[in-house]
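For this view, one protein chain was removed and the others were kept in their places.
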Amino acid sequence: MARRRPVLVVIGQSGQLLPEVERAAETLGRLAIDAGFRVATGGMDGAMAAVSRGARSSESWQEGDVVGVLPGRSHDDANEWVDVAIPTGFGMARNFVLVSMADVVVAVAGGSGTLSEMAAAWQLGRPLIALVSTGGWAKELGGRAIDSRQERVLTATTPEEAIFQAREIVGMI
Amino acid sequence: MARRRPVLVVIGQSGQLLPEVERAAETLGRLAIDAGFRVATGGMDGAMAAVSRGARSSESWQEGDVVGVLPGRSHDDANEWVDVAIPTGFGMARNFVLVSMADVVVAVAGGSGTLSEMAAAWQLGRPLIALVSTGGWAKELGGRAIDSRQERVLTATTPEEAIFQAREIVGMI
Amino acid sequence: MARRRPVLVVIGQSGQLLPEVERAAETLGRLAIDAGFRVATGGMDGAMAAVSRGARSSESWQEGDVVGVLPGRSHDDANEWVDVAIPTGFGMARNFVLVSMADVVVAVAGGSGTLSEMAAAWQLGRPLIALVSTGGWAKELGGRAIDSRQERVLTATTPEEAIFQAREIVGMI
Partner (left out) sequence: MARRRPVLVVIGQSGQLLPEVERAAETLGRLAIDAGFRVATGGMDGAMAAVSRGARSSESWQEGDVVGVLPGRSHDDANEWVDVAIPTGFGMARNFVLVSMADVVVAVAGGSGTLSEMAAAWQLGRPLIALVSTGGWAKELGGRAIDSRQERVLTATTPEEAIFQAREIVGMI
């Protein structure tokens, strides 16, 4: 049997995005699908929506490739580009479910929600790449250790670079 | 945009199954995919594995159609027919996530875990069909009300009948 | 150091109670505190409120003896007799937290929520006593096995009898 398809989780800012952050998030989603990943986000607005929209725009996209792990209990909360909605009903604690799904996590910009997800990814030992050019907590934590563990949050400057690293991590290259 | 694909959640007994229950679970999974549903289970063994295996065997199956909402925190806990593994890390409380995903829930046989999921489906107001011919809690609760609400757990005698009802419920017929 | 104080969890119907069920729940709470248990419930109305109110009325009650494990995220959801409010934010999945706290679980009457909690108590292997005289799922499941495990849900006819059994189970007698 073929091995399970690797999952790229993108965590990132909700709400209104700067135009260049939105473009980066969309490109990230598209390239992730191009590269053969399944893509999962928190399923709501902001970077989560931009990534999902980008994923849908890939020529390689097929229905089922875009997962949204939602805080609430209803499918209808998901943005319209989510194929597989997981309405957890766990509020912000759904972050831990989202991060647990990941073979690789990429952080885009980010406020307090993204910070909590980056910390969770670190705690659960998931490979974590910060797209530092998008600012926010991705920029602040990229390249440093989150605690005394002898590791660093990986950094990428462009979506292309992030996906290249992600492919290396899961052994696609 | 096309509306989101409806999700059929199958809840059912873990561990060793009677041969006729295993066959029913496999058929249920296959017919659900044939009919255009995404299929989700608890992702482990027993009826969860049989349904997932059946789903994979459908000619209409495409990668991404079979979801497993896992109690633990690792992808690797999923049975081998799961395409999208959701490792929640919430133990048995993942039952509520699983049931929240559903447009329709079908119960197959079932011990205490299935009982707790049937009660959860009822509490969350998800349409619930008991495949009564498989015994267990599906048989015990099929056709009756679980509390004072003026409804009953729906019943089906065969997988074909369960899928037919499920299609009616979500408006596929 | 003294061993940790045993916790009696009462699960039971929300909403309006029959007068005799309400009395039984109150008595159960009072006797549990008299006997030296800490008492925990789901913290809301119905049997949860009656048990908490009864617990407060015990002469042995001291602040901190009554715990409410809440579905929502605010202290203010707790009934007024709860000393220690645990606002989980996990909705119905808080049932698993509540049951995990228990040294002994007692079920009073009960609809679909109580049924899901009884199934959870059984799954987690917590000793489970059904106060069968209060009707509902306590009555239906009292004295029987919930699945193929070689055990039965214990039964009590009066609150006095339930507390006597609970004391035996935790080694207070």
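The first chain written gets the first letter, and so on, giving A, B and C; residue counts start at 1 in each chain.
In this section, a residue touches a chain if its C-beta (ideal position, glycine included) is under 8 Å from a C-beta of that chain, and two chains touch if they have at least 3 such contacts.
Every value quoted in this text rests on a predicted model; they were computed, and no experiment measured them.
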| Where the complex has a chain not shown, which of C:P87, C:G110 or C:P159 is the residue touching it? | C:P87
| said: Touching the hidden chain in the complete assembly: which of A:G43, A:G72, A:P87 or A:G113 does that? | reply: A:G113
| field | For chain A, residues in touch with the removed chain | value | 90-93, 95-97, 111-113, 115-116, 119-120, 122-124, 136, 146-149
| field | Residues belonging to chain B that touch the chain removed from view | value | 73, 89-93
| request: For chain C, enumerate the residues touching the unshown chain of the complex. | output: 1, 4-5, 38, 62-65, 67, 69, 73-75, 78, 80, 82-90, 96-97, 100-101, 103, 124
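The rule we apply is simple: only the chains that are shown with their structure count from here on.
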| message | On a C-alpha centroid basis, what's the spacing between chain A and chain C, in Å? | response | 41
| remark: Between the Cα centroids of chain B and chain C the separation in whole angstrom comes to 30
| field | Where chain A and chain B are represented by their mean Cα positions, the distance between them in whole Å | value | 28
| message | Show the residues in chain B shared as contacts by 2 or more other chains, in ascending order. | response | 90, 96-97, 124
